[in-house]
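Comments concern the structure below.
Not every chain is included here, but those present sit where they belong.
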Amino acid sequence: MKSKTRYLTFNTKTRNAFVNITEDVQKVVNESKIKEGICLVNAMHITASIFVNDNEDGLHHDFEKWLEKLAPHAPTNQYRHNDTGEDNADAHLKRQIMGRETVVAITDGKLDFGPWEQIFYGEFDGQRNKRVLVKVIGD
Amino acid sequence: MKSKTRYLTFNTKTRNAFVNITEDVQKVVNESKIKEGICLVNAMHITASIFVNDNEDGLHHDFEKWLEKLAPHAPTNQYRHNDTGEDNADAHLKRQIMGRETVVAITDGKLDFGPWEQIFYGEFDGQRNKRVLVKVIGD
């Protein structure tokens, strides 16, 4: 069994952001020279997500509005977590909806995706360096 | 390390549907002859889910009603994604709640499940062919 580990760093300009990282992940798969296996991609911070969905700006706007309705940022004093001096409790909740990680099949050296599947980094408390782990295992 | 890849196709009669695919997945595990490892099962379309929960019709009704409350289909013009000519923005949101994929342990050649665990295909924009990937890796 072979394996390859890479850490990607993101620093988004806005508090909330969705970044398409599909090509970055495929590059790690290429470097691994693994033809059959799986690829784990996970946020290493607990106020960010990795998820697979559509590369469509309108949908990303819908996600942001929807997450704000389900887990509003303000008023920040509605969350006990923010009593610690943080203001990002909502980001911890939003990340649960969108998920921490994805596991993608590697077949014949490629991310084995349906026609519209793309991997996104979802940021809910950005404007600072945050890391994503990519681990490929297989043969 | 051995691996096995299979693609399952579903075409549900209704827009929303839950299909128990546990036996289909176990068949792929049997074909793989893998005794110890893991099995990844994921929707290859971004308006569908794979999840593990109870095989109980009342609960599936509850899931459908609950998802409709959290991410309503209508009015379709509440979503910018639907400005592209689609009417399935809600399906992209519902799939985030229910999840894209599951990873299941294989122990002694079987899906290593608790007493009530069953794998479901969750469809939120059906009535056309959509695929599910099953990848088994191990020894």
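Note that the chains are named A and B in the order they appear, and that numbering of residues resets to 1 at the start of each chain.
As a working rule, contacts are C-beta pairs under 8 Å (C-beta built on N, C-alpha and C of every residue); 3 or more make two chains touch, one makes a residue touch a chain.
Please read these numbers as outputs of a predicted model, since none were measured by experiment.
Chemist: Start from the 2 shown copies and tell me what the total comes to for the whole assembly.
Modeler: The entire assembly in this structure file is built from 3 identical chains.
Simple rule for what comes next: only the chains that are shown with their structure count from here on.
Chemist: Roughly how far is chain A from chain B, centre to centre by C-alpha average, rounded to an integer in Å?
Modeler: 20
Chemist: Give every residue of chain B touching chain A within the complex, in rising order.
Modeler: 1, 3, 5, 38, 40, 42-46, 70-71, 79-84, 89, 92-93, 95-97, 99-101, 103, 131, 133, 135, 137
Chemist: State the interface residues of chain A toward chain B in the complex, per the touch definition above.
Modeler: Residues 1, 36-38, 51-54, 56-59, 61-63, 66, 70, 97-99, 102-105, 107, 112-117, 137-139 of chain A touch chain B in their complex.
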